[in-house]
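Of the protein chains in this complex, all but one are displayed in their positions.
The first chain written gets the first letter, and so on, giving A and B; residue counts start at 1 in each chain.
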């Protein structure tokens, strides 16, 4: 009996289901954060991304990222599906941040390009192995489950998209920033907690094997540290917010937790308990300070995706070079920084070009009237809660 | 150490939790699709079915289906619970389609009969082994996780129920079909995604063992194909709907995904990647075309259960005979067709008789006034959202 092969397959199937649980996780989080009139549209985008990005990755992207489908430590189908489960996440990050104004058809086209080409190339130059990566770019970054490859990649694509698409109608008027409250807090909590739990599969599964005592310890430590960073991010965000406003803002607490989770994603297998607490505390604090900063420079991101994913994707990757520096094995701050910078330049540039081109033919931005009326009507033809009378 | 026994038990326990996650999955999907005034009633039916059908199967049905409780490849308690987790699904399919007008007491009585007798007999003549099945019916259908045994069985019972109970008050008036919009789209998305993820346990667990290299490959391929069919069903439904209406109707996209998932359920372990795409594409398309067709013939099914489960249960079972035909091992289109037909005749006839008899004593159909006021008040004595002011 090939016990190790069997156990690794079972473990990876378990990790896959946790990661796919992040699809309803992201969907609920975003549906709760946007206004009622855009809820169906945001949900449709989330389901579309899972379907289209996964299929693009299955048919094209996987080969670009990893070459031939082959695996010796587990069933190749489990490995294939595990990698497929990642792809939607990067695009989810991007789509969330342009919510309430981006139209679905151009988003679908960009999803094909990002799932089939941009993300697989980012994977290839970080986790793959070929001439392009090893010789030309010489990337030696440690990035266990994608602080950079998933989260910063999604963040850079989002930044490119926001620069092209612009902010929501009425969000900024003169010096005034209009606060738009989340429409459904239970969905925000449900979504964030599903993401949190899904992260165990994300980071734990990325260790790649559980079938020896050392591997089992590494997987368990990774999941333990992942959770600790989430806890730390939530706690620090709650403390900062309470000190400032004497109020407990649950959306900020949860964004703090997600910030910690993004930050731990690059090095969860390498950190100690106290490292993980530090990485999470700084991650959560960064979110609390970044959210108003992006608003100050008029970068309109309704779900805080840049603060959570881009800022903490960078922080988490650099944190490996600080807390787990190991020059003998080529783990250095400079190598981490170089990896962050190369992915940044690559993803931002190509995303900007692709979004710019798609935008010329199929404009991303919904008209002012459609935004006023809500994208649910113009894009989906149905309201999210047609029977509930609206106060706003 | 009995490693294979232990691993199969663990794997089956994992599959069980995924399948039971389909209980809130179905509940949220149906609660989102019906009108606000019937939401509590629909939720109560879903919980009742899980409790009553499972208990009927534990106390009576299992023995009818499989004989003595015994298992050598895993703990018998895991196998028992895995089989128990299936039974509610068939009845859920039936109850969803008669939502917004069927009363709970007669539904509970039918649940006992279906969970204790009808479904176990359908299981016996497909997956069991005795004189009745082998000699009299001579069924040789391949049906991995129940395209026919679960989904068509539920669908035929539903058709019988709709013929007896009738359509919702006010749904059809003269030539007019009144469109009744879903009341809560986030719940629809959450429910559909929980079902999707639960399906991995459904189909993967049905392979029966993961404890050899071949078995692990078979399980992983099954789950991979299951997901691919869901993706394909969602994509084709989205494309068809967009071409027709220039809108993205998320309820139809999700029903397309579920159609693909139902269709792949009979042969997920036998198909290639491209087979799975074809099975899912056709499954998703069938749903989009079947929904208006059932309305045309005045068969009122508020959640699209016949289109998703009956039509695709049949299609998926036949698809095995098309894409995975293997006459040397007795896998032929005719064998599949024969199995579909025999289950159809058996389930439809017996369900019709039982529902007819129950209906004589405890009428299924809520009065017109109760339907107008909503079943939440008349059946449950509580509203689903008592504080939200209604616009409709």
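Here is the rule we use: contacts are C-beta pairs under 8 Å (C-beta built on N, C-alpha and C of every residue); 3 or more make two chains touch, one makes a residue touch a chain.
From a predicted model like this one, the values you see are computed outputs, not experimental measurements.
Summary of contacts with the chain left out: across A:102, A:125, A:165 or A:221, the touching residue is A:221.
Considering the full assembly, A:193 is the residue among A:193, A:322, A:337 or A:377 that touches the omitted chain.
If you put the missing chain back, the residues of subunit B touching it would be 1-3, 5-7, 9-10, 12-14, 16-17, 20-21, 23-24, 27-28, 31-32, 39-40, 43-44, 46-48, 50-52, 54-55, 58, 74-78, 80-81, 84, 104-105, 184, 187, 190, 379-390.
Residue positions on subunit A in contact with the hidden chain: 3-4, 7, 10-11, 14, 18, 35-36, 181-186, 189-190, 193-194, 196-197, 200-201, 204, 210-213, 215-217, 219-221, 223-224, 227-228, 231-232, 234-235, 238, 242, 245, 247-251, 253-254, 257, 273, 385, 388-392, in rising order.
Here, only the chains that are shown with their structure count from here on.
Measuring from the averaged C-alpha position of subunit A to that of subunit B gives a distance of 33 Å.
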